[in-house]
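Every protein chain of the complex appears in place save one, which is left out.
Up next is subunit A:
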Amino acid sequence: MATHIIDRRLNPGGKSLENRQRFLRRAKSLVQGAVKKTSQERDIKDVLEGGEVTIPLDGMHEPRFRREGGTRDMVLPGNKKFVEGDYLPRSGQGSAKDSGPGEGDSEDAFRFVLSRDEFVDLFLDDLELPDLAKRRIAETESEGIQRAGYTTSGSPANISVSRTVKLALARRIALRRPRKSEMDELEAEIAACTDEDTRAELIAKLEKLKAKSKRIPFIDPIDIRYRRFETVPKPVAQAVMFCLMDVSGSMSEHMKDLAKRFYMLLYVFLKRRYKHVEIVFIRHTDRAEEVDEQTFFYGPASGGTLVSSALQAMHEIVRERFNPADWNIYAAQASDGDNSYSDGELAGMLLTEKILPVCQFFAYLEVGESGGSAFDLSDSSLWTLYERLRNNGSQLSMRKVSERSEIFPVFHDLFHRRENQEKAAP
């Protein structure tokens, strides 16, 4: 009898993947709600992590005809003291209702684990890059290499042996180059031959063949072929994200925290769209500098406020390192809205002429103290400036945030999938 022992461990896993995806798709709205709820409780750093979510089983329920109630008879093991005719109190343990196998009822809430990717996908699912971004994504391309047939010239490393030998064989046959076996045969004949005349004739013939075989080389330079490669354009999948932040004394830790959360979300979001995302941190007081992340969020700084310095710095970095033809550029600026009035003109000019034309998206986030009543008084100088620019047709997105819990809604709002570009201020 044939027995087979098979090692299946190496078989591709994830056989249930498709079923799982179907389940998630079906439960999408429920899971999405759960994801949003879970993410609110989480630290923004952990937003990217997958994790357990709980959804109500309502739409996911698989109904069956089930019976319940009525007179029940059961045989149980472990009798200790009962005798026939005893009555057991109905309450508490051993009650008929509790011990029933109520499969459907026990499944009201359904807990399961989402992977990191699933979580992020659902988290950002109904968000989309604003329309204006498309313009450049289509154009930006880079070179890639691809095989494209054979060529007669090239580097030795690219010699195609099989093709070369094939051509050499064809040439040898076409020119009737004598084969080695042919000559061997002739030689054997000569050795065996006794008649002088024939022998001389044969030797002459052999010499002729030898000469011919020398004239026609085994492999000629014209046989050699090289593998040819061609460059093909490939779309770029890289983006750079500029984080601009006012770090002057008026920015409190709370405001920075709000800004950080927003940047994180933007990073997660971009990361999902682009293979390669770089982040540039520019902080500014009355002058701007490019710093690392740690300094950006936590480094001490003081001074006045000149927004134009940061815009100028960004413009220079773009010019030096990030060719707009190769990079998708995103920028997010966070500030409490203070700016010296004299700077308004310059900042506006820089923004409309240098920055916005190369950016896919520019967001301005005005952060306020917790409580946020200050916003009701009047618009800040920067807000007024940007609002004017926007009314003049510049592609700017701007929002005000003062509470941690508002970050996601605002982010969501900015990138919400929609027909038209945003029109109204919040």
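As a working rule, a residue touches a chain if its C-beta (ideal position, glycine included) is under 8 Å from a C-beta of that chain, and two chains touch if they have at least 3 such contacts; residues count from 1.
Criterion: contacts and distances are computed from a predicted model.
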item	value
Chain excluded from display, named as in UniProt, from "Trehalose transport system permease protein SugB", "SpoVR family protein", "2-oxoglutarate oxidoreductase subunit KorA" or "Formylmethanofuran dehydrogenase"	"SpoVR family protein"
Listed residues A:Lys37, A:Arg66 or A:Arg319, member touching the removed chain	A:Arg66
Interface residues of subunit A (partner: the chain not displayed)	1-9, 11, 13-16, 18-27, 52, 60-80, 82-90, 93-94, 96, 101, 104, 110-113
